[in-house]
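All protein chains but one are shown in place.
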Amino acid sequence: MIKEIKKLGYQPHIMRGVERTVIGAIGDERKNHTLETLVAWPQVERVMPVQKRYKLVSREGHKANSRIKIGKDIVIGGEEFVVMAGPCSVESEKQLMTTAVAVKAAGAKLLRGGAFKPRTSPYEFQGLGEKGLKLLAKARKETGLAVITELLSQDHAEMVAEYADILQIGARNAQNFQLLIAAAKTGRPVLLKRGLSMKVEEWLLAGEYILANNNPNLLFCERGIRTFETYTRNTLDLSTVPIIKQESHCPIVIDPSQGCGRADLVVAMCKGAVAMGADSLLIEVHPNPAEAWSDGAQQVNLEIFGQLMKELKPFAQAAGRTMA
Amino acid sequence: MIKEIKKLGYQPHIMRGVERTVIGAIGDERKNHTLETLVAWPQVERVMPVQKRYKLVSREGHKANSRIKIGKDIVIGGEEFVVMAGPCSVESEKQLMTTAVAVKAAGAKLLRGGAFKPRTSPYEFQGLGEKGLKLLAKARKETGLAVITELLSQDHAEMVAEYADILQIGARNAQNFQLLIAAAKTGRPVLLKRGLSMKVEEWLLAGEYILANNNPNLLFCERGIRTFETYTRNTLDLSTVPIIKQESHCPIVIDPSQGCGRADLVVAMCKGAVAMGADSLLIEVHPNPAEAWSDGAQQVNLEIFGQLMKELKPFAQAAGRTMA
Amino acid sequence: MIKEIKKLGYQPHIMRGVERTVIGAIGDERKNHTLETLVAWPQVERVMPVQKRYKLVSREGHKANSRIKIGKDIVIGGEEFVVMAGPCSVESEKQLMTTAVAVKAAGAKLLRGGAFKPRTSPYEFQGLGEKGLKLLAKARKETGLAVITELLSQDHAEMVAEYADILQIGARNAQNFQLLIAAAKTGRPVLLKRGLSMKVEEWLLAGEYILANNNPNLLFCERGIRTFETYTRNTLDLSTVPIIKQESHCPIVIDPSQGCGRADLVVAMCKGAVAMGADSLLIEVHPNPAEAWSDGAQQVNLEIFGQLMKELKPFAQAAGRTMA
Partner (left out) sequence: MIKEIKKLGYQPHIMRGVERTVIGAIGDERKNHTLETLVAWPQVERVMPVQKRYKLVSREGHKANSRIKIGKDIVIGGEEFVVMAGPCSVESEKQLMTTAVAVKAAGAKLLRGGAFKPRTSPYEFQGLGEKGLKLLAKARKETGLAVITELLSQDHAEMVAEYADILQIGARNAQNFQLLIAAAKTGRPVLLKRGLSMKVEEWLLAGEYILANNNPNLLFCERGIRTFETYTRNTLDLSTVPIIKQESHCPIVIDPSQGCGRADLVVAMCKGAVAMGADSLLIEVHPNPAEAWSDGAQQVNLEIFGQLMKELKPFAQAAGRTMA
């Protein structure tokens, strides 16, 4: 084994116990051949890496919080607590404008809205496409809100980047590395949702694909993981707020709408996220959730959203954040 | 099928679609034979219950919040936000008294401490047993803190109830129904931890065992569920705060120590729980976590605990709660 | 740290890398204070154990397969492939006798049947209790089948052991260590089901409680784990067959009925289990599943069971096993 470890470029170090011998291998797995394969030797029981596999997203090498500048005067990751809100899907000019005006009035800084929708079934509404992007751009012009929308296909990267201030990568594409690279290369800030069953380490490594492709403007977004629980659609893992803060310098955004899949839980989840130190919220808002073309169950109406924004303020203040 | 449904005591109701026929069956499954077994008929594809299976713990029949009185002057589920704190295991008089005095000074109202410990391995420290209970009683006498401790065995129910103000049922015993019944029968308030892979409905039904055995003093305690994530020991599901509030009249307590298994995340999780409307926190505190006999990784020291209690106040206030 | 490790009874061993220093600690965690708590020191990032925590159940120290003798002439873990079958719950003499006679005729060697039932809701049928045990004993007398039944409460250990040839510990009690100890002490063979979210290591350690209490007659039984999938009630993890064979000398039994919760999948799961090297199957069989008092959806009828036994033979043969 000693010979094999040296051959792969590491310096071996032996510790003998009574039942097992542990061999330390000193070297950088990001530069050398991985040692994991040594488990294929019959005398090897386990290979346990001690090195962190991510580097550019890590706080170890970048102590200060990254502040992501969006448009002219929005900063995510700074003192201000920023809210992004809007419908799950862009459905019509009227629906989008009504929502945009209302969320702006309530204090949101970015407008969300899906133009390209990843749908579990081919028979479901797939989004308005570029027409939806144009409506988002129009809403931006009229309200001054910045725009965040999902990028679904590498082929659309340039087009979506033209209309959007932040490119959103959805949970189902969180390890679609070709899409991550295409998004990074547009130069736009990228909001990377956590995959449905993505470990924190894998999420950080997916983020590493953005920074390694020369785009420093990355936001992590927790949106619920898949568990055995069926009361909620997903289990929103709020522990990611302190975890991302600890492991990375990039901002952390919470999506309570996808996170629970139930509008009746959104208000409480938002309060928790703010209190725990999240930098931003991504909230689904619809003028009439019962008639939404997608995910009506998880969208709050305009009135609840307005009320929520008021209720969040004392928590933002207690967390040392300002809020418009 | 119609005949079979009638035979089981329900009133059938037919709806014909193009591909499937739906038969509604009206009746109370808590009084009649379950209908689930009808799926054994080849012509039945699925049986879908619409009735809630819990009753006594449900908010439907008990709109007001239950306020659980502990000792002389503690109430959980009322306006005051109550903190329970103490070591994972009772190890010695000195360790317990040091902790009790410190958590009392910081504002805790109950002292936690395990005398009987459920341990994954038979070779791990199993607790001091009754000697530990006596130390807890002594700490209560000297500090005025009420005591919460785990009940592990039906045979100890009377003994533990003699020393404790709240009986804790651990996650691994959350569906040990014999233990639940024994705990209920002591008449002491019962804190029921959520099992590692317990759905909300199952947790409510386990709680139903307490109330159905004539003990109205039930507290639900979320302590993290088991998921694929390995960064944390468990995934603390804070959505249970609004969910339990919605489904039940019983108080909800959050245990961030077991919940994450990492002391460095405890402070943030506590803030989130308070902001979301939890009634109480159960926090593991140890004078010297690095030398703890069990679960040192998740216990905070006295200094961090004192600081935490101060930091929680503005969040409690924002949530409309008082805190000592 | 070096001092601290020595203080806890281990011999430290240092390896310096560029970004991290790894300290090996040589010693036996089953005899010394656990090292896990060292993570409480700020300079410690992680503690990674290399020692296996189980010992008596481990194949490392006991190379040959354990053969568990049941009654006079049944051996589980030997060349013969043994089938245990019977209803989920004992409901009546007629139901039990009909089933016993039929499964005996089809080649089963043990009769299963629940007399004490752990039920999610307090409003569901809880079993016939001792009356059920007496019916099982009667069926044994009349058919010659050995009997396996669940032990639910430590207080019943002696009573159940009087009637049963194998004591079954259910999934919800798999970490009810008091019950495990009580079961072990009866001296009867113990079948330990895997808990709903129990890792293999935890399952082996729960088994260790049986052997550490001087009962060498342990059988592991996989019955499905809880996952996100909702098509089946649980996910039957057949990889446990080769895993238990590799890690332990104790036999492995598969329960495909609880494992899937769907009778229509039982036949295929049984074939897989036999082919992979399982020692035994535990199958729920009912004369009329649609009228079963519990879990009708997962019980096969007598005809399907008879057919299944015939279909299993060529697979048992291919796996090098005999089958009655």
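So that you can tell them apart, the chains are marked A, B and C in the order they are listed, and the count of residues begins at 1 in each.
Heads up, the rule we're going with is that a residue touches a chain if its C-beta (ideal position, glycine included) is under 8 Å from a C-beta of that chain, and two chains touch if they have at least 3 such contacts.
Given the structure is predicted, the values throughout are model-derived calculations rather than measurements.
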Residue touching the undisplayed chain, where the options are A:143, A:173, A:232 or A:280: A:173
Which of A:65, A:153 or A:317 contacts the chain that the document leaves out: A:153
Selected residue (touches chain absent from view) among C:238, C:300 or C:323: C:238
From A:19, A:79 or A:124, residue that would touch the chain that is not displayed: A:124
Hidden partner interface residues of chain B, rising order: 13, 15-20, 22, 24, 26-28, 46, 48, 50-51, 60, 197, 226-228, 230
In chain C, positions touching the absent partner: 197, 199-201, 225, 227-232, 235-239, 241-243, 246, 259-260, 264-265, 267-269, 271-277, 314-315, 317-319
Those residues of chain A which, in the complete complex, touch the missing chain: 4, 29-30, 33-34, 36-41, 47, 53-54, 118-124, 152-155, 172-173, 175-179, 195-197, 202, 205-206, 208-209, 212-213, 226, 263, 289-297, 299
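Convention: only the chains that are shown with their structure count from here on.
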Size of the rotation, in steps of 5 degrees, that lays the CA trace of chain A over chain C: 180
Centroid spacing, where centroids are CA-atom means, of chain A and chain B in whole angstrom: 31
Rounded Å distance, chain B centre to chain C centre (Cα mean): 27
Residues within chain A bordering two or more other chains: 197, 227-228, 230
